[in-house]
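A quick write-up on the structure given underneath.
Every protein chain except one is present and positioned as in the full complex.
Moving on to chain A:
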């Protein structure tokens, strides 16, 4: 039985499904939107760091908070979501296949998301939605801002249903086998995403849209924030898990090794599903209206989510070492020295992994019950998520792009572009070290996040912060050069590179890895436990918030320049 299982997997992985031209077009469309977002959002980021030096003013009456909103929405919500959905469709297509009907539904998802994005982006660009990407009530944006965001979320739900359907159809034809690892991972990520986005969907549909249109006079501010952060933390795992997919199941193949343990990879994803949602209060630790005991309970649950990351770290380095030793590098660290550093498909994600060490530690600090008070809403937090999402996740996505785009366009990753990719990664690492490092230090000194340039009445503290803001401008400028390089590489890989073949690298399982037990695909059980944990963490505090709610807030739009 066990042996048969192993053989069937070998069969699958050596005979993967071919991606047709029609499929490529679908997957690439999502990635094109992501690239355009990278360029536009990055440009806004550059303008921000320049404004914050105090030496530069925005032309044409453009507001700082307008570009800040654009930067946040377009990079944090649009770039990530589009790249992830495109990448996940490619993974599903490669491992379980996509039918004609599923492809049509996937296009529907693409257009709903794209129309939603355009509505939101235009609303921000004409200055009607300077509410930042968290759109905290009672700041009121133009209703189209919220409607656009709702469409993006609905689009991702369509994509999720297509993904689930893909796995379901495959399972019906291969009922005695475990689902392919990558398909399993995509399914988990989309279950987590849909359960989490229900929170923000309820807030937007039930609270924000009627209120911004004038059908409801007031809004319950604390409830809207709680619903937002119920979604807002799993959102960061929705970004991270696709990077983990590449680390677990793709990187080993690139370095010439095998997957350390299939069941371990699955277990870590199941743990992410359990513990990424019932933790939102750690973003609300300094709020007046939530009971501290419930805050502490969610802090404890937040710490649980560190465990699957520890597992991932072990698994990655185990793969690196085993692979190196198999190749004959037997010294204590020679396996490490002999990793394929010249291969950008490995190098870019590896630098991302390194950034996750300080990034993760920063996250533990942010989520700590009282310690959070010191850093809450300081620019330390901005430094933290520029390490995690803008380095760990993004460099992994870049690493994926180096083989995924040429594979889909039928082109070759040339040596020249390869070398440029290595430079790009180095530029990114340097720029981010300077910018994020300066943000972390300025945050510890009390410098606020989300604030335009200010001398705060010429205070000594503001003068001290000014030096770090200069450093951020230097780092941010280097990062923008990194973005220009990446955009050039993207365009080259998509349209210019010579025709050829690039592999879609999917790792096989290590021969002596433990057999994956069947119970790992007990979806009802996993979803059941997830819901139970959410109910445990949220039921009583939410009842409390609603029962003891103060009078609601009317909309405020004049103070954001509307």
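Heads up, the rule we're going with is that contacts are C-beta pairs under 8 Å (C-beta built on N, C-alpha and C of every residue); 3 or more make two chains touch, one makes a residue touch a chain; residues count from 1.
In the analysis below, contacts and distances are computed from a predicted model.
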item: Chain excluded from display, named as in UniProt, from "Glycine cleavage system H protein", "Branched-chain amino acid ABC transporter permease", "Cytochrome aa3 subunit 2" or "Extracellular solute-binding protein"; value: "Cytochrome aa3 subunit 2"
item: Sole residue of A:43, A:462, A:487 or A:529 that reaches the chain not shown, by the stated touch rule; value: A:462
item: Hidden partner chain, touching residue among A:307, A:420, A:481 or A:540; value: A:307
item: Which residue of A:138, A:340 or A:437 touches the chain not shown here; value: A:138
item: Absent chain, residues of chain A that touch it; value: 63, 65, 130, 132, 136, 138-139, 221-222, 225, 261, 263-264, 267, 284-292, 295-296, 299-300, 303, 306-307, 310-311, 314-315, 318, 364, 368-374, 376-378, 445-454, 456-457, 459-462, 514, 517, 544, 548-553, 556, 559-561
